[in-house]
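Omission of a single protein chain aside, the complex is shown with its protein chains in their original locations.
Now for subunit A:
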Amino acid sequence: MKFDTPAGTNPIDQGKVVGRPTPRIDGPLKTSGRAPYAYERHDVAENAAYGVIVHAGIAKGRLNALHLDEAKAAPGVVTIVTADTAGKLGKGNMNTAKLLGGPEIDHYHQAIALVVAETFEQARAAANLVRADYARGQGKYDLEAALPGAPPVPDPNANDGKGPKIDKVGDFERFFASAPVKLDQKYTTPDQSHAMMEPFATIAAWKGDELTVWTSNQMINWTKGDLAKTLGLPKEKVRLDSPYVGGGFGGKLFLRADAVMAALGARQAGRPVKVTIARPMMANNATHRPATIQRIRIGCDKDGTITAIAHESGSGDLPGGGPETAVSQTKLLYAGAHRMTAMKLAVLDLPEGNAMRAPGEAPGLMALEIAMDEMAEKLGMDPVQFRIKNDTMVDPEKPERKFSQRHLVQCLNDGAQRFGWSRRNAKPAQVRDGRWLVGMGVASGFRNNMNQKSAARVGIDKQGMVTVATDMTDIGTGTYTIVAQTAAEMMGVPIDSVNVLLGDSSFPVSAGSGGQWGGNSSTAGVYAACMKLREAVAQKLGFNATDVTFANGKVTSGNRSADLKDAAGLSAEETMEYGDLAKQYQQSTFAGHFVEVGVDAYTGEIRIRRMLAVCDAGRIINPTSARSQVIGAMTMGVGAALMEELAVDKRFGFFVNHDLATYEVPVHADIPHQEVVFLDYPDDTTSPMKAKGVGELGLCGVGAAIANAIYNATGVRVRDYPITLEKHLAKLPMVA
């Protein structure tokens, strides 16, 4: 099915199930510990041995020798995989660094061997007996030092990555120079780790030349292809199964070392092997969100009209990697006739940089939305009004191209009213509550909606149960539930008559979970399969397909009615594909983020007091799980604003704080009441679901709202994330 004209009225609009707050259908399995996560799937592969990875102890250089004798002789050891024993390996399309290093080492904690043993403890003990002799190479680890010589690069997400290296509209330099009010500031964001709850984990088993991996992955089809490519197998010889994923945040978009090493270990051991990557190895072994150094210039008329806006960002990655696209939102968020965006990419020998929740927009808005706050202050304007003044209903780079919908102004106005914004003192450092300096901040949230082709198979059995199968993943987001809601609405059955099967590569290929495209895209695929099934049911039951209704387990047309289960045995598979509506219309999601913080006047400690997000993200399929997504993202934004930073050791080239004791993410005590409001405007250009992404929107902008609230509380502007107390302590008023 192709979606190439705006959706008319369709069965989803009934709203009997879709759009209703619906508890997770997989909730009981998860709360009772019966949802099988990859490492605990004890029933799938008998006699599995345990593999423990040996990780490189240098960031760059060469492995001169790997001494295995002691490890091989250790109790229980079955076999040891190294680059020497693995044979020739390819590299996945989505991977920048090799997943098995040696003799060249590309980054710290890169896998260099896998020790397979009878028990986990034996494998771990033997892995520690492997001795590596390295020739340490010269690496580049300092972004600030590397950027001046780094080349400009085009936006990989626009024009197939072949666009201009500097994106210009009008004459930015001239109009910025002549603007009566201007801002020119530098902002920095650090490297961040996904730090998802479930570590990477895979069980691998071979049957002849066929490989099955039970793993934890967001993008089944990408990873199936990349695993086949890495191992030199035809894609159809590989099966992935990932029904439950304990969080990913982009860290599990790609094939990672656990799956490759488990497959190699199982091949060499001649039996199934399970591998996890220990928490202290995850930050350096896997991918991370790259640090950025950004420069923003804004020129305004005295009335607050933006006349010139430029956003430049520099980031680093291993050779062959890509930039953190921190300038993306600046192309679309505010009006302004004269514009410029550009990115630079330095080669760094740190671990691989790659996508983390809202790649680009998350760090980009952390900078842009402080800049907007600073500019509002220069203009003497309220920061909400300054944003509203520069709202645009068209793509500012191509004014003939409209937004499909845009209710940012409503997000900001509604949010301001609900939050009590009028009580904010525009002059900073004025509000005191005991030892706390109190401030409020606002930021716009923006994240593009993206659709991906997605397929599903839907069938009916004798009991009238509807079963949906798709290789779509549920990474904790609530996919099981929205897929069930969609099928229930379409087939006219209660949600508990829908059985959802996800995450198996033998199912129809879905959009997968990434880029906040999963919810809208995967349910649109289910919609397509259901439409096809409805036709088949109508035909089988002797109805005219055009005027038939599906409700209460019955199929009805005019006076005649039949039970849906009379069509038992029917199933249909269909793919939803997209025409060029996303080119005709700019499809984006918007939010108004409002935050109140307290800053301890003595110690400079920052604590969040209240948070509100008003979100404009199309039809909300399940307000319960959408709210979970947004509050989770707001929490992640608190981490980004206040504490999350992978500290780079610039001498040895690694992230030093590589465990959860030292890489701090928010805990419950950090998170106060969070309020989320959805405007819930169905958007008929996005899909028949009229929905959009919502999983990343909640993160976009919230960090800057916090930063702006801190400034309002203290009068000290910090432009370097995370905003830890030492960055403003010396400038806080002395209290003793």
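Basically, a contact is a pair of C-beta atoms (placed from the backbone, for glycine too) under 8 Å apart; a residue touches a chain by one contact, two chains touch by 3 or more; residues count from 1.
The rule we apply is simple: contacts and distances are computed from a predicted model.
Engineer: Which protein name, taken from UniProt, belongs to the chain you can't see among "Dihydroorotase", "Xanthine dehydrogenase YagS FAD-binding subunit", "NADH-quinone oxidoreductase subunit L" or "Sarcosine oxidase subunit beta"?
Structural biologist: Going by UniProt, the chain not displayed is called "Xanthine dehydrogenase YagS FAD-binding subunit".
Engineer: Looking at A:Gly170, A:Pro280 or A:Gly715, which residue reaches the missing chain?
Structural biologist: Answering carefully, the residue with contact to the hidden chain is A:Pro280.
Engineer: Considering the entire assembly, which residues of subunit A contact the chain that has been omitted?
Structural biologist: Residues 57-58, 75, 121, 124-125, 128, 280, 435, 600, 602-605, 607, 642-643, 647-649, 651-652, 656-659, 661-662, 664, 666-670, 722, 724-726, 729-730, 735-736 of subunit A touch the chain absent from view.
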